[in-house]
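Shown below is the structure under consideration.
Here the complex is missing a single protein chain, while all its other protein chains stay put.
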Amino acid sequence: MVTNARTMDGSLEPAGKAGTWWFLSSEIPTFGGLLVSYIVLRLGGSGWAEASSHLNLNIALANTFLLLTSSMTIVMAHAAVQENDHKRAAKFLALTVLLGLSFLIMKALEYGVEIRHGFLPGSGIFWSFYYGMTGLHALHVFAGIIVNLVLCIQAARGSLAPNGHRIELAGLYWHFVDIVWIFLFPLLYLA
Amino acid sequence: MSAQSRHYLIIWFWLVGLVVLSVAAAWILPKSQAWVLIFTVAGAKAFLVARHYMHLKDETWLIYAIALVPLAFVFVLLIALFPDFVYHLTRR
Amino acid sequence: MQNWFPENVSTFGADVDGIFWLIFYITTVWFFLTEGLILYFVFRYRRRPGCKAVYAAGDTWRQLAWVLVPMAIIVALDVLIDVRGADVWAKVKLQRPPTDIIVRATGKQFNWEFTYPGPDGKFGTDDDLTTDNELHIPVGKPIHVVLTSKDVIHSFFLPHFRLKQDAMPGREIPVWFEATKPGEYEIPCAELCGFGHSGMNGRLFVQTADDYGRWVAEKWPEKRPTDGDRQSETKSRRSRG
Partner (left out) sequence: MNDIAQKNHAHGNPRNFWRLYVFSTDHKVIAKQYLGLALFWALLGGFTAYLIRWQIAHPDTEAWGWGFIEPGVYNALVTMHGTIMVFFVAMPLLLAVFGNFLIPLMIGARDMAFPRLNMLSVWIFALASIVLITSFFVPGGAPAAGWTGYPPLSAKNEYTGGGYGVDLWLVALALEFASFLLGGVNFLTTAMNLRAPGMTWLRLPVLVWMQLIAAVVFMLSVGPIIAGAVLLLMDRNLGTTFYAPAGGGDPLLWQHLFWFFGHPEVYVILLPGFGIILEVLAVFARKPVFAYRPIIYASMVAGLLSFIVWAHHQYLSGMDPRLAMPFSITTIIISVPFGLVVLSIIATLWGSSMSFQTPMLFALGSLGVFIFGGLTGIFNGSAPVDIYIHDTYFVVAHFHYTLISNVFFAGFAGLYYWFPKMFGRMMNEALGKIHFWLTFIFFNAVFGPMHLVGVGGMMRRISNPTQYDFLKPVEPLNMFITLMAILLLVSQLAFVINFLWSLLAGKVATANPWRSNTLEWTTSSPPPHENFAATPVVHRGAYEYSVPHAQDDWLPQDFDSDKASKAALP
């Protein structure tokens, strides 16, 4: 009865964390279903590797780097807030937001390049999945950026709850989005 | 810089190193071996992020269950879809 | 209940119905057991002044046996149903007895297109014969039908043969059946396929060997190879109607 003990102390900590994890537990099958569909159709189909070779690996590499780094910066923000240094937390959160934004910008550029080369969502099953998966992922990144931005402002204003618990929750979501990319990157660009 | 921050930084170096490794593998190794390596590396990266950045290492069994049970179901889905789409007896 | 089924005229229809009846008898027994028990309890244990309910929380094995033993029986019956069912499923869907009559059935909004390979037994040659909503087969011979679809998902349903299989665009799904009785039967579509779904209905003519032979002779008269094209055109024109 681990959780039963928690019943007695009503601090937001366990509630927020449990809630976030439950939310993630429904996000896992969402992307899982997408990845599974991609994998089975690719293994059963043909011409995927050829299509994938038209992707721009360099942009994707840069994006991977950006997202991994943003994951690091947001845990740094969490570490900072645990040491009750909200100013530093705000700095790291701002960094995270910037990294996330540059990820989206790079992604937009990449889309632009592909569309100029005539690779549209309708240009075949690989491109359908490419735009579908990266698009859904980008939406998640966008949502995360907004959350982080709000927390960043709160931390800068010092209006964040002393335990700064929310930064950890935002971090959980942000890391999950990062993990999704960790699998999208090889599936789309390397394989 | 606190011990914790240093720890996070070390994990980050690992992650970056693994990215480089997988890209190198994709260039150097022959396809089949490269794939094995690439996805092992991806798994390792995901593990590092989940365990250290998402603090799974100091979570209770319940959080682990919440994170792992969905993965199990996704795996079931994967297995069940193989006969229909990979072996495709009837697909044109 | 038996007489609600359409008459069965296929070789494996009886097996399918057999499983239906097996399950019917098993479930009927359970139905009367459980519902009867409920009715009895409702009558027997209705509230009476001064008589208190029994405190039985089912927390001892002795009490739990009352639900666990039936569970064991249910498991056994499930196994029985699945084992018997597996054979029938294999017979209908997994094994196909060899045959020389193969027809392609293509679903499209909103009718069935049947294509015969013709005397050369090959599809895509000029002696193919395509008919709309009309399938002629001889009695007592296994028939292979290769199902596909031009647009949406349709379902090839032969109620009198206890056969059903969806026709998928992008897939070629083979099914087989063997008629035991000549006659004219229907081939409805069993999967929602658009506003014309209701009324998408083909005709299956099961003919005696001679009748079928006559039909074949009429569709494929001895032809000179040179003007095969014209022949096939006229054939397909004749087939409309």
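Order as written gives the chain letters A, B and C; numbering starts at 1 within each chain.
Throughout what follows, contacts are C-beta pairs under 8 Å (C-beta built on N, C-alpha and C of every residue); 3 or more make two chains touch, one makes a residue touch a chain.
Please read all numbers here as calculations on a predicted model, not as lab measurements.
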item	value
Touch partners, limited to displayed chains, of the chain removed from view	A, B, C
Residue touching the undisplayed chain, where the options are B:Val16, B:Ala46 or B:Leu77	B:Leu77
Residues of chain B (touch criterion as defined above) contacting the omitted chain	69-70, 73, 76-77, 80-81, 83-85, 87, 89-92
Contacts of chain C with the absent chain, listed as residue ranges	1, 4-6, 15-17, 19-20, 23-24, 26-27, 30-31, 34-35, 37-38, 41-42, 45-48, 51-59, 63-64, 66-68, 70-71, 74-75, 78, 81-82, 85-86, 88-89, 92-94, 109, 151-153, 155, 157, 159-160, 162-171, 173, 185-186, 188-199, 201
Residues of chain A (touch criterion as defined above) contacting the omitted chain	1, 3-4, 6-8, 10-12, 14-15, 18-19, 22-23, 25-34, 37, 41, 45, 47, 120-122, 124-129, 131-132, 136
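We take it that only the chains that are shown with their structure count from here on.
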item	value
Graph class of chain-chain contacts, one of line, ring, star, complete, other	line
Inter-centroid spacing, chain C versus chain A (mean Cα positions, whole Å)	48
Inter-centroid spacing, chain B versus chain A (mean Cα positions, whole Å)	14
Chain A residues counted as touching two or more neighbouring chains	none
Chain B: positions in contact with at least two other chains	91
Complex interface listing, chain A residues touching chain B	2-3, 17-18, 21-22, 24-26, 28-29, 32-33, 35-37, 39-41, 43-44, 57, 61, 64-65, 68-69, 71-72, 75-76, 79-80, 82-83, 168, 171-172, 175-176, 178-179, 182-183, 185-186, 190-191
Chain C to chain B touching residues, read off their complex	148, 168, 170-174
Of chain B, residues touching chain A in the complex	2, 4-5, 8-9, 11-12, 15-16, 19, 22-23, 26, 34-35, 38-39, 41-42, 45-46, 49-50, 52-55, 60-63, 66-67, 69-71, 73-74, 77-78, 81-82, 84-88, 91
